[in-house]
Every structure is written in structure tokens, then in C-alpha cells.
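A protein chain is absent from this complex, but the other protein chains hold their places.
After this line comes chain A, so read on.
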């Protein structure tokens, strides 16, 4: 069972496994967006959901320790570091003449480095008493960066500086990526937190949140096919989430009454 200050609920999937799958899926999605711009929103957007889900999973793990400042703060710091790393990955290759295809890898490397340093700083001198804060900040920074780069390159149809700056940054779509991906990372645990939190329910909501972020981007891009696919996927996952919630509520509701006599 998971509550502020306590440990965490039983895990269905190990965190590192979710993290690895999320990272690989979103990296594939980013490359698909660059190499096949015609399906950038359909596949790139779908695979960027992986980064959101992995980020939400890490949020769940670290926020269960009780941060003292609420769950949203960890989502916002994740996206704050992620934005800088994602833009660094886009702009640095042009500066040093590195081939543009290393952008996603470079983004990931910078995000890991920045996340690790900020995580170390929250331990000393700030003095956060959460044992997994350094590793979690590193993972969250990585997932924030991959989610932003994933959605932005899916929208723009590629991650090379000339495409993404005009296609997703100058027109303000990156602000949408900031807040939509941020909500997808911080909201699932924030909504499910409590004594009856279960990994399955939180993860189902995480997938639903990632999919609705994809749906928003599909609508913004006026991509009919991805809008339809995202809407169907989202409705299905959100329906599943509601069913799980009702089933969990039912368990609470049908607790037998206390006997009136000893």
C-alpha cells in the first residue's frame, strides 16, 4: 500500500523494465518521425506515450516516499529539465557539426547528466531525505526530455533543427508538449494516491493520460487518422480505468459491517 511517507505498493512490473521499454519505444518513435514524416503523428505520437507512462511509473515510485511539496512538483521539475535537454539535443549538433541523427541520443545523454546533477543537489545541500531521489530525478529528466522531443518531432515531422524549430517551437506547440506531457507524468499518481492505490490502476490511468496527450496533438495537427486511432485507444483505456476504479471501490463498499455484539 502506498501513502505519503510510507513505502510503496506491490509492483506488477519492475521499474527498470518499464523504464527500458518506455525509453526504447519513445526513441524508436522519434526516429520514425524523422525518417517517415508521413506517419510521424500516427507512430511517433503513439510511441511517445511510452515515455509518459515510464515517467508516471517513476513518479509513482518516488512520490510514494512523501516529497513534502506534493506530487506535481516532481512532474514539473522533470519537464523543466526535459525542455532544456530536448532543445539542447536539437541545437547542439548544428553547433559542432555532429550528424543530425544523434539528436535523440544526445538529448538522452544530456537529460541523464542534468537529472543526475540536479538529483545530487537535492540531496546535498538541499537535504531531501528520499533514498531513491538521485536515480529518480535522472529517470524523470530522461523521460521528460524524451516525451517533449517525441511529441514535438511527431508534430513537426522530424527532429532536425530546421524542421522542429519552425514546426513545433516557434509556433508554441512545445508549450503544449510541456503541459500535456507534464500532466501525463504527474497526474496518474496524483489522482490515484491514497491507502488503496494499486499499481495496475495507476498504470492504466498513465496509459490513458499518455493517449489523451497524443489525441490532443493529433487534433492540433488535424491528422484525421491519428485522431481517430488515438480517440479509440483512449476511450478503451479510460473505460478500463473506470472499470478498475469501480471494482476497487466495490471492494471498499462491501466490507462487512462490524458485528453489533461481541
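Everything below uses one rule, namely that a residue touches a chain if its C-beta (ideal position, glycine included) is under 8 Å from a C-beta of that chain, and two chains touch if they have at least 3 such contacts; residues count from 1.
Going forward, contacts and distances are computed from a predicted model.
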Undisplayed chain, where the name is taken from the UniProt record, one of "Ferredoxin", "Iron ABC transporter permease", "Nickel-dependent hydrogenase large subunit" or "Tetrahydromethanopterin S-methyltransferase subunit D": "Tetrahydromethanopterin S-methyltransferase subunit D"
Absent-chain contact - pick from A:18, A:39, A:56 or A:87: A:87
Absent-chain contact - pick from A:19, A:49 or A:118: A:118
Of A:18, A:79 or A:244, the one touching the omitted chain in the full complex: A:79
Identified contact with the non-displayed chain, of A:28, A:101, A:132 or A:165: A:165
Hidden partner chain, residues of chain A it touches: 67-70, 72-74, 76-77, 79-85, 87-88, 91-96, 110, 114, 117-118, 121-122, 125-128, 161, 165, 169-172, 174-175, 178
